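Partial view: only certain chains, each at its native spot in the assembly.
Order of writing sets the labels: A and B. Residues in every chain begin at 1.
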Amino acid sequence: MTDRKNDGLTLLGNKGTHYIFDYDPKLLETFQNVHPDRDYFVKFNFPEFTSLCPITHQPDFATLHISYVPGERMVESKSLKLYLFSFRNHGDFHEDCINKIADDLIKLMDPKYLEVWGKFLPRGGISIDPYVNYGKKGTPWEAVAFERLSKHDLYPEHIDNR
Amino acid sequence: MTDRKNDGLTLLGNKGTHYIFDYDPKLLETFQNVHPDRDYFVKFNFPEFTSLCPITHQPDFATLHISYVPGERMVESKSLKLYLFSFRNHGDFHEDCINKIADDLIKLMDPKYLEVWGKFLPRGGISIDPYVNYGKKGTPWEAVAFERLSKHDLYPEHIDNR
């Protein structure tokens, strides 16, 4: 078994988790990737994302999919959840939330590859689904990132607002 | 947070929205893309599109999917909704509506890439789904546009008119 338990994680299995509802990237924690010689994918599904519209302050809701190929550090899932919950009372546009999450995770983990897809609930009958991705310079994943972007979402999911 | 609030938007969060039901591309408004160094996708889902048949004047109904890679300007979603609602009493063929929407958005935003897919309800047992896309000349997205077109819809969705 890996030694991940002693890798500086403070949140998983701890007691008295404190929930922060103002955007705070410092909530994110990492641990060591114990399979550094293998490129592989890890995906997080998070259907509980909610933030505020920066203009009207109406709550927005989205399901997020975050996929990445780890480098040396990996994001711990409970800290990721707390970080995503920290958008709860934060006002930002859909596109900016998704870009910000991508930027924070790239800075945190220095991954080989990362993508974030937000699927928001409709406002006024129209819904917005931003998608951002990234490949690390100097690795094959730089080209893969553009390749994946160029092939993004050829089959939009069926949407009827019910 | 971005300064999108002061980017000349007149519709989002305003009061007394006025709904126009005659085709009017001047309803469209844009704001500044604050992530100009990153190519990323934004998709709009709009299941409330309705127009009139130019010959019989019978109402037509469709779900639209509009995806694009922004350049310097981005379309504001409420203005997009009002623009799409402006087809309500406008008579045009399915294929022409989709081409027109693509043309208007290309002209408005000068995006790197854009695609519009309309999925119309059947008339007389047959339904029509036009798909138009565009890649900006002089960018990698010109070639991507043809690549995406050539791979378009290899898996038509299940349709049984019920």
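Basically, a residue touches a chain if its C-beta (ideal position, glycine included) is under 8 Å from a C-beta of that chain, and two chains touch if they have at least 3 such contacts.
Because the structure is predicted, anything quoted here is derived from the model rather than measured.
Student: Starting from the 2 chains in place, I would like the total count of identical chains in the complete complex.
Tutor: 10
One rule holds for everything that comes next: only the chains that are shown with their structure count from here on.
Student: Quick check for you: after a Cα superposition of subunit A on subunit B, what is the rotation angle, between 0 and 180°, in steps of 5?
Tutor: 70
Student: With centres defined as the mean C-alpha position, give me the subunit A-subunit B separation in Å.
Tutor: Result: the chain centres lie 27 Å from each other.
Student: Taking the complex as given, what residues does subunit A use to touch subunit B?
Tutor: That would be residues 53-56, 91-93, 95-96, 98-99, 122-134, 146, 149-156, 158-161 of subunit A.
Student: What residues on subunit B touch subunit A, complex-wise?
Tutor: 1-2, 4-5, 12-13, 34-35, 38-48, 63, 65, 67, 69, 74, 77-78, 80-81, 84, 117, 140-141, 144, 147-148, 151-153, 155, 157
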